[in-house]
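Here the complex is missing one protein chain, while the rest keep their positions.
The block that comes next holds subunit A.
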C-alpha cells in the first residue's frame, strides 16, 4: 500500500503555462502544476471553471492554445488521444451499447492481439477488480448506472495506463451509491497504484478522495493543496467559501509586531493572531476579513463557561439534522447571522429561535485570507 503523502514521488504529469482559447473566450489562463506518480489528484471548481477542458487536453481530445503538457517525461504536443498513456472514465460512461460487458472491457486490448485465453483472463480479472466477476456475457444496455460506472473503470484499468482520468464519474449516481463508490474508488486507486485525476464540482467528494486538490476558478488554479490544508488554510475568500461552510467577519489590523498581529474583528472583539497565520506575503494592513468555521464555535448551554472567549447572540433559526444541529445566530452588533454547528450529544438541549445563546470560540480558530 502506498502512503497518502507522497512529497518525494516523481512527477508523472507536468502542466506548464497551459492556456486554451475558445474563440474570444479564454477558458484556461495559464495552468502550471505537477501531478505526482500514484497520487489521487482532483480538479475541483464550479462549472465553467475550465477543469473539464484541462482534463480533455491531458487525454488528448483538445490541444492547448499555448503551454505544454508532459506525461511520463514525454511532451504530448501532436500526440493524439489513441497514442497517449492515459485512459478516461467519461461522465456518461460511454459504454458501447452494441457490445457485451466483456467486449466493452476488452475493447482496448483487442488491438494488442493477445492469445485468446490470456485475453479472457485479463478481462475477467479486470471485471473482478470492480466487483463485476461473471458479468462478462451480459449485454451492456442491461446494466444499472453504478454497474456502468464500474465497467467504464475496468475498461480503463485493463489498459494499465500511467494515468486514469475521471470526468465527474459519480455525478449521475444517487447519494447512497455515490458515498459508497467514493470509498471504493479510493481503495481501488490505492491498490493499483495508478495516478487518478478526478474532475468534480463536489467539494465533499474531492476532500474525501484526494491526496491533493487543485481548486479552480475562471480558468486558473487558485490553490493546490492537501484536503486538510485547503480546509484549514484557504488562501482566499473564494476558496474559503467553496470548501465547506465559512463565516466571514470584517476585521482590520490595529497593531502588529514581529510575531503577532492584533485584529479588531467584527462582533468578536480584539484578537491576537500569530504572524505565521497570515498567507505567504500578506501584509497586516491588507487584512479586511477573517473567517471562522461553524464547528469552531460552540453554543454554551447550562452555564458551562469552558471557552477561551465568549460572546452573546440571538438564535435566528435552528436546523436539526439528527446528528448535528445548525444554528443561525446573530452575534452582538452584527446584521448577518453566523452559522454554528453543534454535535447533538446525549441529553443536549436544542435552542429555539429567539433564545439568547452564549457562543464560545478559541482565538486560534480564526482564519486569515486575502
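Basically, a contact is a pair of C-beta atoms (placed from the backbone, for glycine too) under 8 Å apart; a residue touches a chain by one contact, two chains touch by 3 or more; residues count from 1.
As a working rule, contacts and distances are computed from a predicted model.
The chain that is not shown carries the UniProt protein name "ABC transporter permease", picked from "ABC transporter permease", "Sigma-K factor", "Hydrogenase" or "Ubiquinone biosynthesis protein UbiU".
When the whole complex is considered, the residue among A:59, A:76, A:199 or A:214 that touches the unshown chain is A:59. Only one residue in the set A:9, A:99 or A:350 touches the chain that does not appear here, and it is A:99. Considering the whole complex, the residue from A:30, A:46, A:67 or A:108 that touches the absent chain is A:108.
Although one chain is not drawn, its touching partners on subunit A can still be listed: residues 59-61, 80-83, 86-88, 90-92, 94, 96-100, 103, 107-108, 111, 139, 155, 159.
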